[in-house]
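Every protein chain except one is present and positioned as in the full complex.
Read from first to last, the chains carry the letters A and B; within each, the first residue is number 1.
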Amino acid sequence: MTPPLLPMRHAPSALLANGSEQHAIELRNLCVCYHGKRAFRDISLAVPRGEITALIGPSGCGKSSLLQCLNRLTDMIPGCHVEGDVRVEGLNIMDPAQDLLTLRRHVGMLFQRPNPFPLSIRRNIELPLREHGVIRKPELRARIEQVLDDVGLWDEVRDRLDSPALALSGGQQQRLCLARALALAPRVLLMDEPCSALDPLASAKIEELIVRLRGQYTVLIVTHNLGQARRIADHTGFFWTEDGIGRLVEFAPTHTLFNQPQDPRTRAYIRGERG
Amino acid sequence: MISPQRVDATLLAALRISAGLAGVLLLIIFFFMAAESWAGLRDIGPLRFVLDASWHPEPAAANGSFRITAMVAATLAATAGAVVLATPLAIGAALFLRFYAPPGLAGPFKRIVELLAGVPSVVYGFWGLVVLVPLLATLGGPGQSLLAGILILTLMILPTITLLAHAALVSVPPAYLQAAAALGMSRWTTIRSVALPAARGGLFTGIVLGTGRAAGETMAVLMVCGNIVQLPDSLLAPVRTLTANIALEMAYALGDHRAALFVSGLVLMLLVTGLVLAVARLDASSGRFRHG
Partner (left out) sequence: MDDWLPASGRTRGRTAAADRTAAGAAWMCAVIVTLAFGWIAADLLWHGLSRLTPGFLFEMPQLSGRAGGLASIIVSTLAILAICLAAAVPIGLGAAILLAEYSRSDRRLGRFVRRSLDVLAGVPSIVFGLFGNAFFCVYLGMGFSLLAGGLTLACMVLPLLIRSLEQGLREVPDDWRNAAAALGMSKAATLRSILLPAALPGLVVGLVLGMGRALAETAALLFTSGYVMRMPGSVMDSGRALSIHIFDLSMNVPGGTGNAYGAAVVLLLMLLTVNLLALAIARRWQLTQPGPL
């Protein structure tokens, strides 16, 4: 999988200008409130560039909220307020002057439920590409083929690129969504439980794809599947709620977190899930 | 090529202008109603609408008399009568639809109520005039009467209240009803002590909106009430409502007469606005209640 070189209307250099050496994402004292009520408190975290980082923890402790801060999807949620310092590739994305379209073009996202547009397979990828300035037909065609091939979908859909994306199976839809995100050549990929709506086989395929992204993209993935986190993640963060407010309890290399957890809550959670 | 950011900004500006226009329309209407009423309120004065001898308007305030009490009374009587008749019928019909109708009947019956709700008021008025009024005339009097108005208004607000009451009953959480059923409560006990109380906010909204519709209705009452300005002394006496008065006289009204008609329009508008705001407040407070 070669990182695609996309001609960009919005130069990516701004994003790469003064990033720190190894960290693609740096959070300092991040807080998210919904209608004045805190969802989580004071999270500080540095996500290594080019690696896969998993976030685990029980439901409702703020993992999705954290992901949505990173591409400022939180801006769309009524009553949501974010405070703290978020740097993506060195850039302060909380800056009110930050252009959201550019940010989101560089920070891709995969959702829990596959969400292809109610359009054809081709249009699903073409639409965002056109939005970001790729308008020449041959280039579009080449790029669509490449990303579909990257996610192993090309052979399955090459004959029906113009049929509705919603007719695909759930696993295929999720792979299409991944292809759509990859087409924009993002720096960072956020994934919010990307496999939890899929059957085990489709889930394994996605997992395999994520592993192949290592090195070229910084992947931040939320998962409820501890086995998955163990298999694919280089680093893992463990979230926990206390009094309804989420916190990051422990963040460590995956094998350390799973084999020598420092915090008793981490230990209990991992053991409980093991059975 | 224009940047997407610029396109978005332009789009948002256009949307804000549209929404703003829609939002200020009410204010514009209030303003024009008030402006047209102003001369009348100044020249005639609010007291004369109550204290004058009769309704014999003239373009110059000094020459005419402007008492509207009889028409206010007619509006109130027709509205009250219609609400009193329509409310139990509508709630009964809504209960039928929600709890008693056999599966095959509920759909068609709902369609009937929806069709009734969609019949234009002029058609109700026409039917009242050619069918109902001759029938009432056999009871004595001219037929065109307060009673005719009440009956037609009942028919008109019945579907409105039924549909809103039904919506309220449907939104009662099924868990409440299941709980009642699991306790071995009879159907009527369940309805009386669980469903109706839980739906009471929606029922009340329906009744208030029905009241507003009855008070503001023009064509139907204009066609069946007889339009004589008098205090109704019996149900079979002809009356003229505020709305009918406007419709009858606007075409030739001038000066203070015209202004007096706008005053009555303004009064109607304020009345209905008050009702709507009361409902909104009620909805908000019952909403607060529901969500703890």
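We adopt the following convention: a contact is a pair of C-beta atoms (placed from the backbone, for glycine too) under 8 Å apart; a residue touches a chain by one contact, two chains touch by 3 or more.
Please read these numbers as outputs of a predicted model, since none were measured by experiment.
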Candidate in contact with the missing chain, chosen from B:Gly45, B:Gly92, B:Gly140 or B:Pro197: B:Gly92
Touching residues (missing chain, whole complex) on chain A: 71, 73, 75-78, 100-106, 108-109, 111, 113-119, 127-128, 131-132, 166, 170, 173, 177, 180-181, 184, 197
In chain B, positions touching the absent partner: 4-5, 7-8, 11-12, 14-29, 32-33, 35-36, 88-93, 95-97, 99-101, 109, 112-113, 115-116, 118-127, 129-131, 155, 158-159, 162, 186-189, 191-192, 209, 212, 215-219, 222-223, 243, 246-247, 250-251, 261-262, 265, 268-269, 272-273, 275-277, 280
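The rule is simple: only the chains that are shown with their structure count from here on.
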Intercentroid distance (Cα basis), chain B paired with chain A, Å: 54
Chain A residues within the chain B interface of the complex: 99, 101, 131
Chain B residues within the chain A interface of the complex: 4-5
